[in-house]
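Left out: one protein chain. Kept in place: all the others.
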Amino acid sequence: MDIIIYGIINSATLALMALGFTLVYGVSRLPNFAHGALYVLAGYICWILLHKVGLPYVLAAALSLAFVAAVGGAMYSFILVRIRGMSISEIIASYAIGLAILEGLRWGGLKGGTFTLDYFVEGSVDIAGVSVDYQRILVVILGTLLVGLLYFFVNRTRLGLALKGMAQDERAALTLGIDSDRMAVASMALGSLSAAVAALILLPLGSIVVEAGYHVLIMAVAVCIVGGLGSWTGAILAAFVIGFAQILTTAYLGAHFSVVVALMAIILTLILRPSGLFGKQKELEERV
Amino acid sequence: MAKQHEGRRRERLDRGIKVRSDGVYAVSSWREMMFLVGPRLLLIVGLLAMPLILGGVPYWQKVLTIICIYALLAIGFDFLAHYVGLVSLGGALYIGVGAYVSALLNTEFGVPIWASIPMATVLGGGICTLLLWPCLPLRGVYFAIVSLMFPLLAARFIEALDIFGGTDGIMGLDGFPNKWSEMYVLIICLLLALFGLRRLVNEDMGLVFRGVKDNDQAVKASGINITYYKAVGVFLASSLGCLGGAALAHIYMWAGISQFALDFSIIPIAATVVGGGGTLAGPVIGCLILVPVSELLRDFGTLRIAVYALILMAFIVFKSEGLMSYGARKYNQFEHWVEI
Partner (left out) sequence: MAEPILSVSDVNKTFGGVKALTEVSFELMPGDILGVIGPNGSGKTTLVNAISGFVKADSGQVIYKGKDIVGMPPHKIADQGLTRTFQVMRPYFSLPAYKNLIVPMFSRRARRTGGWRGGGRMGSRDTVAVDILEEIGFERESYVPYKMASSLPTGYLKRLELARCLALRPEIIICDEVFSGLSMSEMASMVPLMEKLQMEGITLIMVEHRLRELFRLANRVIVLNFGAKIAEGTPDEVMDNKEVKEAYFGSEEVYSYV
């Protein structure tokens, strides 16, 4: 029973981590390898605002969200826009930015232990004989809510539809008067925003450490590749596949193997079914 | 070619001596010959003389060996990325495999150092090729992502299964007989690799590699098995990395998980970008610049990773041709402004 419950929680966690990465890739075909760094950055800023500046929680959270979204947008409009379309350069450059942020933070004194955010709600509840923190339940609820909101945003609002159009055919979108660069900035900002939201929801469960950045990046990449890059349903399904696989291996093989599971999932997926669980034929041709 | 400005533009012309020394006329005078041979000679003599110049400072001698190891990796990366079309972001895999193979041969089977390094080079290259074999049909970004995962995976596996000494690593390897052999073995290997690969990519099989990079479909239609050629390319590049890894293990007399670390993946890439991709000599120059910088920054801890991440980003965004191509252009051509 606890496998099912913790499986669901773990899957929701993974889905939250991967959401921003999928969003950016799905819209602007930009593999944002600074994703993990933005995640940690959000937590760090929020902590600074809370404990050093002394702002109330809601304000601190809102400001850190806005800041990270701005960083994401700026990253695109000042740096990545110059190497748009050279996919390898995009990976290397965004990875370099991520490294610079993370290692810069580490140098700036971000080391494990001292940096923690408080739970939104204290206490725990028994579900079918398993004790679960309220915060973890909140992760599942907020995760679902965020997916729903983003889905609504992409499919119902003007900006969202423009983004979707961009994802499907950039040139056609250009001829319809959609500014591709502005959309890419918007998608980067949105992706960074969801990374930051994920950070604020998930970080209270642990402490803010640099390693979390690398971990989140690996997990996001794993989920997106297994699900088929840029596919929403695929990403959520993949989050569940990997989430449960991890919980199962932790239960039966030991905690060391849970990251191995994600990496093996990537490699196996790319070898056996290069387009991912929900990828499309077109992407298959790009890959193989 | 030339940058557009108002009313005038910059024109580039080949220097006379460059034109004169093209083809057979290069042997017409010492000056022409020096023009051609000079830069190469500078690199060779410079590298060979480096240990003597650094003389008695053991610290900088060690830095020099590290430079050579990174340079071997970087040449391999450059070759794979720009001549075979496989961008392998996981250079640490090669170092790690080379180190572990050599360590096992040396400590478990008692293979002496002069045999364990070459054996680790070949065996390690083979192992890396086998590991990457299933990923060879993947293109561009996807190969890059998967290859990035391999060193992480390898380290986790060793940790989780507690094999090969687990987190402690394998200790008690034989060291090199003395400092000089350490440096000269690596420098000579580096020069051989550099000039060997440069020759390869312009003749014979190298042309097929470049064909695979430019248009793999057409190579298939020419009746050539591209997976085989990609595998050969990976073997060559990973062998260079394994050579570096084996040497590293013997220098520290230890092989451990930290040899799968991020540094070995990121510095060669940064060196290639800074030095100039596709030139093969560029990565060596990049390493000569970046590795000492990172050594100087060692006191600042992880700030050095942040620094060369920023250098890497700046070069890839603003000066993507790299120092080597820039230098070659200045050397071969002169520029002047022309009124339009």
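Assorted remarks:
Think of it as A and B in the order they're written, each chain with its own count starting at 1.
Assume contacts are C-beta pairs under 8 Å (C-beta built on N, C-alpha and C of every residue); 3 or more make two chains touch, one makes a residue touch a chain.
What you see is a predicted model; the values in this text were computed from it and never measured.
Considering the full assembly, B:215 is the residue among B:29, B:215 or B:333 that touches the omitted chain. From the set B:108, B:204 or B:335, the residue in touch with the chain omitted from the display is B:204, counting the whole complex.
The chain omitted from view is touched by exactly one of B:224, B:262, B:289 or B:317, namely B:224.
Touching residues on chain B toward the chain that is not drawn are 203-205, 207-208, 210-211, 213-215, 217-226.
Assume only the chains that are shown with their structure count from here on.
With centres taken as mean Cα positions, chain B sits 33 Å from chain A. Of all residues in chain A, only 31, 79, 82-83, 87-89, 91-93, 96-97, 99-104, 106-107, 218, 221, 225, 254, 256-257, 259-260, 263-264, 266-267, 270-271, 274, 286-288 touch chain B in the complex they form.
Contacts from chain B toward chain A in the complex involve residues 81, 87, 89, 134-135, 137-142, 144-146, 149, 152-153, 156-157, 159-160, 266, 269-270, 273, 300-303, 305-306, 309-310, 312-313, 316-318, 320.
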